[in-house]
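Pasting a structure here, questions to come.
With one protein chain withheld, the remaining protein chains of the complex are depicted in position.
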Amino acid sequence: MITLTNLSKIFRTELIETHALRNVNLQVNEGEFVALTGPSGSGKSTLLNILGTLEGFDEGDYLLDGKSVNGLPDSELSKLRNQKIGFIFQSFNLIKDFSIYDNIELPLRYRGLKAKERKDRIESALELVGLQARRNYLPSQLSGGQQQRVAIARAIAGQPRILLADEPTGNLDSLMARQVMELLEQINKQGCTILMVTHDPDQARRASRNIQIVDGQLHDSTLYEPLASQSA
Amino acid sequence: MEQFIYYLKVSLKSIKRAPLPYALTILILSVGLGVFFANATFYYRLNSDPLPDKSDKLFFPMTLITPYECNNCLPPRVLSYSNVQKLSNSGIPSAQAAMYSSAGYARLTLENLPTPVSLRVTQRDFFEMFEVPILHGTVWSDGSAENQVLVTKATALSLFGRTDVVGESILLDDITFSVIGVLNDWQMLPRLYDANGRNHLSEGADIYLPLETGYDLNYLSNTNSVSYDDTDYRQLATEGRAGALHQLQFWVQLDTPADQQRYQQFMLRLAEDEKSAGRHPAPINNQLVPITEIVDYFGDASGDIEAFALVTLLFLVVCLLNAIHLALNRYLSNQYEFSLRRALGASRSQLQLQMLADVLLMTIFSLAGALLIAYAGVVLMNALLPQNSLFSSWDIALIIALVMAALICSYIVTLYPSLRASFGSLNQQLKE
Partner (left out) sequence: MSLSLLLKVILHRKIVTTLLLVQLAITLALLLNSILLANQTHQQLNQPTGLELENTLLVQLKPTTPQLRQHPALEDLMQRQIDALQNIPNVVAASYSNQALLTQGGSNGNLYDVEREDTSNIESVPIYTTSPEFFDVLNVEVLQGELPSYSDAPDENGHVGIVLTESLAKALFPEQTSFVGLQLNRGPVRAVVSDFYGQRKRSPGNETLNSIQVIPPESVDWGYTLILRTTQGQANSVREQLTGTLQQVEPNIEVYYIRTLAEQQRELYSNEYGLASLLAILTALMLLVTMISSYSSTHFHVLKRNQEIGVKRALGASKGLIFLELLSEGWICTLAGAILGVGCALILNQSLSQVISLPSLNWWLPLVTSAILLLSVTLATWYPAAIAIRVSPATATKAL
């Protein structure tokens, strides 16, 4: 599903070069639930951004479904994101002026789906997150947990193969955080691959695989284990 | 005061943080005000009252006493000599003068090259009626034809090199005239007594000579002369006084409404008498036009300036809307700061004071810009519409009006955005 080989990312200023990621090799298979942990500034978010094609990289290669994303034009990358990848952000990133419904609809519109199909998908996404009754609300009228559930609905309405979540519970209290985690697990069970950046060791334990990043290098603590358990 | 200076400093600081939006706001406001003000200069000047004390007392009587058969027609814009005489016999006005404009060539001796001069051929009440200041000498003692002239100060200076030239003689088209008076600097703007074919926009005459002398010497009107019979317009001296040759403007001063009423009655009776004598073939249509309405009556109002008044006002509105829009953006960018101040305990009134400091600064900047642009605008309008160029100067009243306009505009531009910024929900803004 995802293959990174010798991938490096360097941030350059006039005086210094910082290696955000160094020779990262990573293989993520379909259906995995991967938790990325590590101290601040270790490169977790950078890795997630690269995986989401929001950011480029300097060396190495990134194969998504066996195809390299390196050198693809912006329009192709946008298409890739739209069809294969869903994002969940720590700060939800809902569009303020749009209703819940419109927010979820946005990626479907970018994909050019017909109105009927958009409607069906939005309805089922809303049902999944349990917010059907709030479809015409504005984001500001919802609680944080509800907003994050809308963001999840938006991410999965397009039925992506991969869900990238950057500290999805970072802004939520523990009750809401648990609800969100349960939702993510449910989505993962339906076959969606999830990569999640988190600080919370409890949450990390609930993932099928844990990867720790320190100074831009990966330490895969449960390498191959989930693979083995899956194949078993 | 010290507090206000602090607010001014804060305003300046916030301008420095984002100079471009502020500069654009000022630019737009200056352009709008400047363009509006440039045109307003002409509009104000052209519509100003040159004789505020007596403009309600001066009237131009017109009648149809002439061999002209027509229906529904207005009386001619100029009067014949005989009509002026008939109208002059009323005894009602406290002053009255007939007049026309002409041109000639003046020199001191036959050896000099003649200089072109503009002439006003008129009667003695003219000077009192239009409050003409006399520097030296006096006006003619009566209405008889004498070779006596009054000259303007500038003409005296250009011919003699000095102003006190009473008693000197000059050659006007090679006929000797004696100078009996010199006018002080005098510019009646607009020159309403000569409102005919937009002449009221031009400079006054150089030399003033008696009406009878003008007729005797065949000085032809260079504005408007119409014959309603076979009178030869060239033969003023012989045919001009008796024939239906219309070329005179005639002004009467009627001091009270009762006088005006009586004069109307007098004109009506005169027209009826003339009609029964067969000298008034057209239906009676007398006009007694106040001096303040004469330009409109003749249809010579400066349409271009009026058209522009409308257009520049719209432009100012657009600029104002625009500036509000820009200022709104600017304030919304600073909204966080606003909210923070309020969270730190600034009262709304303190924020309003801050707003006043903003208004003051904006007034100063936009006023400076507006003056600059208005000046350029006036120069440009003088070049493109030169006939109005006498009406392009500024006076204190006009400048004060501009300052007020700038202040009001700056206030409007600042008021709404800052209200929005300072009255928004504190909680929400800080959370964002």
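Per-chain numbering from 1; labels A and B assigned in written order.
One rule holds for everything that comes next: a contact is a pair of C-beta atoms (placed from the backbone, for glycine too) under 8 Å apart; a residue touches a chain by one contact, two chains touch by 3 or more.
Quantities reported herein were computed from a predicted structural model and do not represent experimental measurements.
Listed residues B:Ala154, B:Leu310 or B:Ala368: the one in touch with the omitted chain is B:Leu310. When the full complex is taken into account, the listed residue touching the unshown chain is A:Ser78, out of A:Asn6, A:Asn25 or A:Ser78. Within the full complex, the residue among B:Asn329, B:Gln350 or B:Ser392 touching the omitted chain is B:Asn329. Residue A:Asn93 is the one among A:Thr3, A:Asn93 or A:Ser124 that touches the chain missing from this view. Interface with the hidden chain, as seen from chain A, comprises residues 45, 49, 52, 54-55, 74-75, 77-83, 87, 89, 91, 93-98, 102, 106-107, 109-111, 154, 158, 166. Mapped onto chain B, the interface with the missing chain covers residues 21, 24, 27-28, 31-32, 35, 103, 105, 113-114, 116, 173-175, 197, 220, 222, 234, 301, 303-304, 306-308, 310-312, 314-315, 317-319, 321-322, 324-326, 328-329, 332-333, 380-381, 384-387, 432.
By definition in this document, only the chains that are shown with their structure count from here on.
Put simply, the C-alpha centre of chain A and that of chain B have 75 angstrom between them.
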